[in-house]
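A protein chain is absent from this complex, but the other protein chains hold their places.
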Amino acid sequence: MASAFDLCTTRTVEPTNPFATRYIGPASLAPHDPAAGRLHDLGGLAARLAILGGSAAIVGAHGSGKSTLLVHLAGRIESEGRPVERIRIRGAAATPDALRMVWRLPRGGVACLDSWEALGAIGRGLVRWTAAWRSVALVVTSHRPLGLPVLVICRTSKSLLAEIVARLPGHDEWYGIMIRDEDVAEAFRHSGGDIRRALDDLYDRFERRRRLIGDL
Amino acid sequence: MSDAARSPQSWEPRDATPEARPTSFPRVMLQFSHPGRCYQPLEWLTVEYAVSGIAEDRTRAMERSLLWYTEGKGEEDMGVHFFERFTTQETIAGVMPEGSFAVQLPSSPLSYEGVIVKIRWCVRLRVFFETGRDHVSEHVFTLGSVPPAAIPVRAVERLYV
Partner (left out) sequence: MEFCGRGIGSPAMRPPRFFAKKRGHRRTGSQAWGTFAEGLFYALLISVGLVFGALLVTGAAVYAPAEPDVVVLQRGYDWWMWLLTLLIPVALLAFGGSGLVRVVRIWGKSLEHRAAGGLALVKGLARGTQNPPGHPGVPPCENLENSPGTVLRYRLPLESPENWTLVGFGLFALLWNAVVVVLAVGAGADLIGGTIDWLLLCLLVPFVAVGVGGVVFFVRAVVLATSVGPTQIEISDHPLVPGSSYDVLLGQGGAGLFRSIELGLEIEEQATFRQGTDTRTQRLVVRRERIAGWQRVRAVPGGRFEARVTVTIPPGAMHSFASENNSVQWRVVVRGQPDRWPEFVRVFPVVVFPGSIRAVLPEPPPEVLEEAG
């Protein structure tokens, strides 16, 4: 009877599509710095944040890796012993949630707000005022600085997309069969440099090719 | 959705920096009672597991759960069918480093290999350390026998023409 048991020793699963949200979410991807051709120096960014006075903005276009960098930078700051809280802003209605988050952080804490501009001018003013009053630092992502000093400007490139693809689970097994170099290049071109949309495009390509190969 | 929750944040690798990683490197071996890990609705699922690589005094709690989650182009949703938590040293000793449990599976949702929505069932073992960190071990199985969804023909043509 014991032989009938199926042995499973690994933590995770065989991804049916490595471009699924689970594998391309901000916390799953590594924060790449395409200008430097390597991962972002999180320690250096944390030090720069201190030089800028504790509060700053990660600036960039849609799908340029702002949220990914924010997640990893928050982890880095937290590992240095500072209380950190994160929130994803989906509109001005999130202002009470953002205010609560700033309120519940102790002095010296860091509030990380993804999509800062979505709060609206009044919401941003309230959060900044509360943060200043509570001595809480703000690290935000936005398309423009919006009154905060710029910590880093996120940019994308075809090589960045290729680097991200190369780090997805099971890359060696499927790359060249399901997804090829030309797919990555086309996805980047079609998305206009939006890495998120490019990965979305590659999801579709992977899915179609997998089923086509399966049918053959 | 009553039993659905958002994507598990703790699944995401929180230990971004080498300094933050716990010193334990747990290894979990888990055996399903059915070959191929394929089960039918309302059937009993039995698993046996062994956890190694954890110093006993470092374990603060252990959780065993059986759940479904979605995978695909949307945000991850999940629903827990079975959950157990052990927090005292006596109860932890009964389930660590080896243990087993059996659960009767529900009638739905069935495992589904869609195009932009996929549903997966898994057994999750989560070990909490004294440091406040935790380790998750996830083992997927199939519930039901729904065939994969076909991709729309026009979508395939668009790619290959």
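For clarity, chains are labelled A and B in written order, and residue numbers in each chain start from 1.
Rule of thumb we're sticking to: a contact is a pair of C-beta atoms (placed from the backbone, for glycine too) under 8 Å apart; a residue touches a chain by one contact, two chains touch by 3 or more.
Fair warning: this is a prediction, and the values are worked out from it, not measured in the lab.
K.L.:
When the whole complex is taken into account, which chains on show are touched by the absent chain?
P.N.:
Spelled out, the missing chain touches these shown chains: A, B.
K.L.:
Looking at the full complex, which residue from A:N17, A:S55, A:T95 or A:S115 touches the chain that isn't shown here?
P.N.:
A:S115
K.L.:
Tell me which of B:L30, B:I54 or B:I151 is the one touching the absent chain.
P.N.:
B:I151
K.L.:
Could I get the residues of chain A that touch the absent chain, sorted low to high?
P.N.:
Here the touching residues of chain A are 1-2, 5, 21, 25-26, 62-63, 66-67, 78-85, 88, 90, 100, 103-106, 114-115, 117-118, 141, 143, 196, 200.
K.L.:
Where does chain B touch the missing chain, residue by residue?
P.N.:
1-6, 8-11, 19-20, 31, 33, 40-44, 46, 48, 61, 63, 65, 67-68, 70, 72-88, 90-91, 94, 100-102, 104, 106-110, 112, 114-117, 119, 124, 126, 128, 130-134, 144-147, 149-152, 155
In the analysis below, only the chains that are shown with their structure count from here on.
K.L.:
Please tell me the distance, in whole Å, between the geometric centres of chain A and chain B computed from their C-alpha atoms.
P.N.:
Their C-alpha centroids are separated by 23 Å.
K.L.:
Once bound in the complex, which stretches of chain B touch chain A?
P.N.:
It comes out as residues 7, 9, 11-17, 19-20, 27-37, 48, 71-76, 113, 115-116, 118, 120, 122, 136-140, 148, 150-151, 155-156, 159-160.
K.L.:
Any idea which chain A residues touch chain B in the complex?
P.N.:
Going by the criterion above, the answer is residues 4-9, 11-17, 20-22, 25, 27-28, 42, 71-72, 75-76, 79, 200, 203-205, 207-209, 211-212, 214.
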